[in-house]
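Read the structure below first, then the notes.
Certain chains of the assembly are absent from this excerpt, and the rest are unmoved.
Labels run A and B following the written order; every chain starts at residue 1.
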Amino acid sequence: MNAFGQSLLPGAAHQLFDDAALCRAFLDFESALAEAQASEGLIPVEAAEAIAAACAATQLDAHTLAGEARHGGAMAVPLVAMIAATLEQREEAHAVRYLHFGATTQDVVDTAQVLMTKQALAQLLAPLEQCITLLRDQAARHARTPMLARTLLQPAQIMSWGLKCASWLQPLQRSHAHLLALAEQALVLQLGGATGNQSALGEAGERIAARMAKQLGLGHAPSSWHTQRDAWLRFGLEVAVLMGSLSKIAKDLALLSQAEVGEVSEGAGASTAPNGSARGGSSAMPHKRNPVACMQAIAACAQGPGIAATLLSTMAQAHERGLGEWQAEVAVWPQLWIQAFGATSAVRDALSGLQVDTARMTRNIDNLQGLVHSEALTQALAAAVGKKPARARIQALGPLALSSETPLLQLLLTDTCVQALPEGPRTALQATLAAACDLDLVTEPSARLCKRLLEENHL
Amino acid sequence: MNAFGQSLLPGAAHQLFDDAALCRAFLDFESALAEAQASEGLIPVEAAEAIAAACAATQLDAHTLAGEARHGGAMAVPLVAMIAATLEQREEAHAVRYLHFGATTQDVVDTAQVLMTKQALAQLLAPLEQCITLLRDQAARHARTPMLARTLLQPAQIMSWGLKCASWLQPLQRSHAHLLALAEQALVLQLGGATGNQSALGEAGERIAARMAKQLGLGHAPSSWHTQRDAWLRFGLEVAVLMGSLSKIAKDLALLSQAEVGEVSEGAGASTAPNGSARGGSSAMPHKRNPVACMQAIAACAQGPGIAATLLSTMAQAHERGLGEWQAEVAVWPQLWIQAFGATSAVRDALSGLQVDTARMTRNIDNLQGLVHSEALTQALAAAVGKKPARARIQALGPLALSSETPLLQLLLTDTCVQALPEGPRTALQATLAAACDLDLVTEPSARLCKRLLEENHL
């Protein structure tokens, strides 16, 4: 990924699944395999010790690994050759024949992918938990701060900013819980041998696998999963779902940040970059304050559905090892996590410095002259004059309220349909109509729901 | 979907999510809403009774519903008008104002989708459970039936047909369990009102929702989920994962069915269709026996990744109701279930009549002259002569075995590298080499794993 791609992601993103992590994981696998086999008496203890020491001492050359695997098709061949070379240099050639014993390329590559994914999950959870905390704080603080609810990009009724934040919060909490639960089934060792049945390991296979898994900090699947990758995919798809939930937050924030709406804006962050440029500044338009973090989140999330489709399309892996499908899955998988880490970090950035203009929220409500209370006004009026006439009257007065910049309530209170009522019902109706437009009262259902959501859900 | 698309699916598929189901669900929603509101004192009991009776009596005209919703954009408007017309015909006009009270189009459409999805899940689980049973039977019966394991579409080593079936089985069992678990969170009522906060229902909102959910046989979410659709998507993605697992089975079966492999074939099913055509017959080639069920499964599964991508891409639903994203999700969702039902039924069909040619499995092994035992032979030889020489020898003799149609074991027993050993080690080595090629012994690890998988996993 070149500098443009990197500029959309946190600086730490490029270390996820990089060559250093891959090579470390390769060596950890071979070392743990030998040690587990020695513990079960399958290979000599001295051989395992020599292999572990050689793995610790070997500096794998990723470029050469790639080059030889490109030629031969099997990454384990040059990997084993490099460790064997170390063994020979260390005069431990006796151990070479026990290297990688009973394992296959897919075992070491899949396990390395799992190990790197475990790190990626930890990286991802940090900003995700920050998002959750930030949203809980906003929701708690603003449970009764009125703002426009908008449907089909049009103002609809009143909700609260706190409820909006509490609503964004729910899917993040659910994804957090699902990621942890699915990790149990997905972050597991791969050890199947040539065709998945551990045939070279004999009856000790299960025990070796259990030891290795423990040593590597991984779970232990009931069998190898060379071509049965549903648990792995399910885990990845949860990441794609998280990206979907994040994309909604970023989109909403960007819409609220429009100059014409102006209810929130991303903070300026550290006031200046090293070269003096302001966050969100434009090279051509000095006045611009762009929602950069939202942009980065949306750019990252835009890649989720396509990656998910590619991963799903690789599931038809032929027989006991796919021809290309497996390799494609392994090659694409890192992008999912890298972009998800980017998206989560970007939403965290957007939320952490968020400037919320509650006065503008109220002004945007007021600008609509009370039309957003139409449903409640119609209901109140309908109780007095019937549903159809009520609806017709509200529809007639709405445009007038806007064009005359007069609150709909004011028009309604003096409208003939109300004035024509006898005094008692009229006074009662007028009170009901006024209550329907009282922002405090109207925000109450949102405040109630907001609080309930905060109580029910905790990490 | 025209007759071509229908020809790839079970006959029952076209009833999933059809107009009859949709209209029934619409009416059930409105009826349950009124009844729950009456129980909570929000509307008069007589109104609720009148509405329930009208819903029972109304024959919705789906074509008109579509036409008016196309014009107005909101499906609930013509729906409510049609029920109101029934009320008026039944001289229950008093109840009209209580119809659809406090609800919005998305409430009734989403809940209808949930109700239809609940039916689709039931439809899907039936053939899925049959697949599981059929695979368990094959696995139990053939735990030690040897067959070639194949990697990268090349023969690799020996496994058993039972293990292959047990391996196919695992993801189906996992998907079955996940579908049931996720259904708890996904098959829930939608009732949020205009903007999701149940503002028109007052404090009774939660209780009304709980009553409605119970009445409709659905779960009850902590809040409405108009634009927080992660639980819904997660459920759908599990269906896509299932399709991925099914596509692998269908692909493997089709590969094994190739005339040149010939290890399995789809049964002929009912011997003839009404017009006398045989299952899998060709219009141009009377001798053909095509794997029709596998074809149907693959055709259905091919649609999974694209549908999943579309669904994921709709998650960024703006504010309190998406502009197009929600509608796209609702429109695409049925395809996921219809194709999954098709795929599951087709795999069930393929498995239920499957003809397994175990003799051909053995013949295909024999044709390779023992090259598939190379790993074990190399290991055995390496213990006697060292890893590199052993590997070199096996690589040299392999092609000779094939060209001379002589088993590799036979060549090896008489090879100088073996003959050169002293008698004791030679005899021992010869025994080890022979054991490495003994099909019974070689199948043992697969049989063991197969049995363990069958014991550990039960529905």
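In this text, a residue touches a chain if its C-beta (ideal position, glycine included) is under 8 Å from a C-beta of that chain, and two chains touch if they have at least 3 such contacts.
As the structure is a prediction and not an experimental result, all values here were calculated from the model.
A.B. asks: If 2 of the identical subunits are displayed, how many subunits does the entire complex have according to this structure file?
C.D. replies: 4
To be clear about the criterion, only the chains that are shown with their structure count from here on.
A.B. asks: Subunit A to subunit B: how many Å between their CA centres?
C.D. replies: 25
A.B. asks: Note which residues of subunit B are touching subunit A in the complex, please.
C.D. replies: 73, 96-97, 149-153, 156-159, 163, 167-168, 170-171, 174-175, 178, 194-200, 202-203, 205, 222-223, 227-228, 230-231, 233-234, 237-238, 240-245, 247-248, 250-252, 255, 298, 301, 304-306, 308-310, 312-313, 315-323, 375-376, 379, 382, 386-387, 442, 445-446, 448-449, 452-453, 456-457
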